[in-house]
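Missing here: one protein chain of the complex. Every other protein chain is in place.
We call the chains A, B and C, going by the order they appear; numbering starts again at 1 in every chain.
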Amino acid sequence: MPEDAARTPADGRTPVGILGATGSVGQRMVGLLADHPWFRVAYVTGSERSQGLPYREAARWAQSSPIPPAVAHMEVRATRVTGEAPLVLSALDASVAGPVETAFAQAGVLVVSNARSHRMDPDVPLIVPEVNPDHLGLLEAQSAQPGGIITNPNCSTIGLALTLAPLHRTFGVRRLHVVTLQAVSGAGIPGVSSMEILDNVIPFIAGEEEKLERETRKILGQLSNGEVEPASVQVSAHCNRVPVIDGHLACVSVELEGDPKPEAAAEVMAAFRGRPQGLGLPSAPRRPLHLLPQEDAPQPRLHRDLEGGMAVPVGRIRDCPLLTLRYVLLSHNTLRGAAGGSLLTAELALAEGWVPGRRGTP
Amino acid sequence: MPEDAARTPADGRTPVGILGATGSVGQRMVGLLADHPWFRVAYVTGSERSQGLPYREAARWAQSSPIPPAVAHMEVRATRVTGEAPLVLSALDASVAGPVETAFAQAGVLVVSNARSHRMDPDVPLIVPEVNPDHLGLLEAQSAQPGGIITNPNCSTIGLALTLAPLHRTFGVRRLHVVTLQAVSGAGIPGVSSMEILDNVIPFIAGEEEKLERETRKILGQLSNGEVEPASVQVSAHCNRVPVIDGHLACVSVELEGDPKPEAAAEVMAAFRGRPQGLGLPSAPRRPLHLLPQEDAPQPRLHRDLEGGMAVPVGRIRDCPLLTLRYVLLSHNTLRGAAGGSLLTAELALAEGWVPGRRGTP
Amino acid sequence: MPEDAARTPADGRTPVGILGATGSVGQRMVGLLADHPWFRVAYVTGSERSQGLPYREAARWAQSSPIPPAVAHMEVRATRVTGEAPLVLSALDASVAGPVETAFAQAGVLVVSNARSHRMDPDVPLIVPEVNPDHLGLLEAQSAQPGGIITNPNCSTIGLALTLAPLHRTFGVRRLHVVTLQAVSGAGIPGVSSMEILDNVIPFIAGEEEKLERETRKILGQLSNGEVEPASVQVSAHCNRVPVIDGHLACVSVELEGDPKPEAAAEVMAAFRGRPQGLGLPSAPRRPLHLLPQEDAPQPRLHRDLEGGMAVPVGRIRDCPLLTLRYVLLSHNTLRGAAGGSLLTAELALAEGWVPGRRGTP
Partner (left out) sequence: MPEDAARTPADGRTPVGILGATGSVGQRMVGLLADHPWFRVAYVTGSERSQGLPYREAARWAQSSPIPPAVAHMEVRATRVTGEAPLVLSALDASVAGPVETAFAQAGVLVVSNARSHRMDPDVPLIVPEVNPDHLGLLEAQSAQPGGIITNPNCSTIGLALTLAPLHRTFGVRRLHVVTLQAVSGAGIPGVSSMEILDNVIPFIAGEEEKLERETRKILGQLSNGEVEPASVQVSAHCNRVPVIDGHLACVSVELEGDPKPEAAAEVMAAFRGRPQGLGLPSAPRRPLHLLPQEDAPQPRLHRDLEGGMAVPVGRIRDCPLLTLRYVLLSHNTLRGAAGGSLLTAELALAEGWVPGRRGTP
């Protein structure tokens, strides 16, 4: 870890590099870091096509808020290892993320990654901050210490895990059936062609069902003896792409121990709080789960922006003729499900002392 | 049954009245009856607003093919009982269909109805022609004979029943989980507001889940002693509205006796034929189920028009971690799932001698 | 004007009634008045269907931000004349707005209306606050003084007028050709059916082209001797409805005196400021017009929310082979083009002393 970077910068905020900053998740990260109380953008990296250009020219900015001025004129760099910032957020494509993130970690940098490359590595924590913050303990097993790699889950897994966590703690989740209706922003830019999705639905997303099934078990698993034992939850997932810009909806049927009533489950979900709420992390929603009373909620366009897109609205909790209960959840896939999730994880890591050279929060 | 109507008309085709002809399903019926080999439109009825107007002015025609000239200039009538045609297709709204259809039946007319009003009446057949043509036998128990009422199921039930039928016959279906992604045309015109559905999904359709659960059991049931014993199949349904014009998609997980492999189920589905195919009914698809090999099929825009919208494409047959198998099906909701389904049922009724005064097909 | 209402309320803010508060523009008004520094909602009115219900039940809330708590539990009233608040914002439907607004004015209330009913009345100001604030002088001619009626223009006119104003002042606008691509929210809720607009465009909006042509001339006109002499600008308008939620786009070709270059026009537009900017009205954008440099801007989804939806982005200023110049403008039709426009007008009226019993701003 280079001493220079670790030292308190002029404004006291921790410098952060953004890897793969020009894509759709990278743009969201840049947007969220504008005026962040703990972090400031130290540099941005991009693909060969972008390198050397000012960020505002390199990124095809597709957000409805303008490019933060502090970044607009930054020159986009190649994604080369540097210790200039003790922390990086990685929005790299999975095709390149693996070795690059490892190299940053070995250079003493803490990498919080949105890519799938290291998610299932036994010594890499897969974090939803409200659900399994203790899994950060896996970092101790990583050879790169004080550098290391933390991942956040697939965009469709995060919302599911947040709703399952309180049910699992209170009742025990045995198995579940989940069908997702996922927004096109989940596929990035250009991603899904308009010819594929206008007046249409695609009942398949490559690799997504496997990720949902596998990652859910790891997140709900137990850390003991430096290993995460996956939860023995059976998951059947079916993933669809729908013509929605942002917001993944999921229809869930779940089997719970003790056969609780919908009202009991609703109560447990509404009361759910996690460590980000306890610590008052800057990006933490006040309530991770919002229970909506309307019979036709949640809906992507109406509810995806609840608490800045960091809360997960839940609705239609009711009996299931086959398993125990059914409900619908929504999560903003590029905020809570990607950039915002990474940022909240980075805030957790800083607060708990995992960022090299930084002693907790400002 | 008025003798005049029953007598062979000039062109030998059976005259048919269309009740509620100006709405979205009624328009489809009008379109399908243009150049029909067995039927010709005798009259069209509509609400007060439409009465007395020529059809082309009364209907806000929303089909991509033009209004059939034979109907374009017909005057829209009030929906008053008449025996002028021995057969009527009813696209009436459920709020008015019940007593009107009963009155037509009692006047000796055979009513084939798309409305939900009589579907669950014990003596009214709920027909998917390939699945339960023998249920037409229930007509004998109706007091209105030779008039009577036949219904076709809800638009989302028809496709599901068609895929379950061969599995149920061969293996036995124990229970199933179905999540639908339904097109806006299912709600008629004006139906779903654009403000509700652009860039959005609505995870609720009033009454739809109950219909799916209840009607499926009746259709798969056994007729004996003049009654239909519902199949003992447990169904958990979740219905969503998506921004698609036509074509209801359904993600199905099903538990089958004997735990068959996906290949065995695929074979049984591909081989499925029913009475409409045997009889060569004019609107019958050559194959009720089309198994699509692509990993991302079926899709509404690409596959809803297979065999004139009367075939049901099926894809992604695969193991289910919870039940036995999973698959995706698509059905064209205003063709196979409504107007085309009614017409095929009417053709079956004519071919089997149920239309008053008509001895089978021309 | 009832003395009670005019007296400073507990919190010093002017009480405001909202007429027709449950519809799409009414909802936007309610949203914008949450935490407003000068105004507070005194009461909300609605149609018979809504009366007596708490607002949160009466309104089918379709905004992505939650209902402001102060209004959520207010009981929706009938739209009956009351002097309880010295100012009302009217989002009434044009079918009822005319006489109701007159009655409020005669009871001594200042009505700022979004309805078209009184827009072309000779003694009623039709205000775009940056363009013709002096037209408020027409109020003096209204018989209802101190009550009165002020209107804001049609949603598609406001953006056009804002871009024309600086060109007209500097160069003189002789004639123009405008083709609009208008969002569905402009038609309210339910408004445009999804069956009409998915995968489609409708090249007609009833009455819209006439409004654009007529209102533009009044807004750009001169007030003298208590009358507004319409500008002698020839306008050819064609209006289309497109599948966009919010944001009216307009493609404009304009003929200017003196044949200025695109650069000169751009400079004049970028420098444009009006009285709202001078007075620092709470809802005023810092810059009414934002000139965007991208070759494919402005776009509804990306740019409609500039400055809280109150700024009008302009792009593609270039030569026209037929007239002088061409450009593209975008305006948020339910913010700047309706609720936000009304509110800014109300702020202007308060600041300039037209609200009965209120001496300027807090």
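Note that in this section a residue touches a chain if its C-beta (ideal position, glycine included) is under 8 Å from a C-beta of that chain, and two chains touch if they have at least 3 such contacts.
Fair warning: this is a prediction, and the values are worked out from it, not measured in the lab.
Residue-wise, the contact with the chain that is not shown comes from C:His177, picked out of C:His177, C:Arg336 or C:Arg358. One of A:Val184, A:Met269 or A:Leu325 touches the chain omitted from the figure, and that residue is A:Val184.
Against the chain not shown here, subunit B presents residues 61-66, 198-199, 245, 301-306. In the full complex, subunit C touches the omitted chain through residues 175, 177, 179, 181, 198-204, 206, 213, 234-236, 238, 240, 242-245, 249, 251, 253, 295-302, 315-316, 320-323, 326, 328. Residues 24, 62, 184-185, 189-199, 243-245 of subunit A touch the missing chain (whole complex, contact as defined above).
Note that only the chains that are shown with their structure count from here on.
Put simply, the C-alpha centre of subunit B and that of subunit C have 48 angstrom between them. Subunit A and subunit C have centres, each the mean of its CA atoms, that are 40 Å apart. The set of subunit A residues touching two or more other chains comprises 198-199, 245, 301-302.
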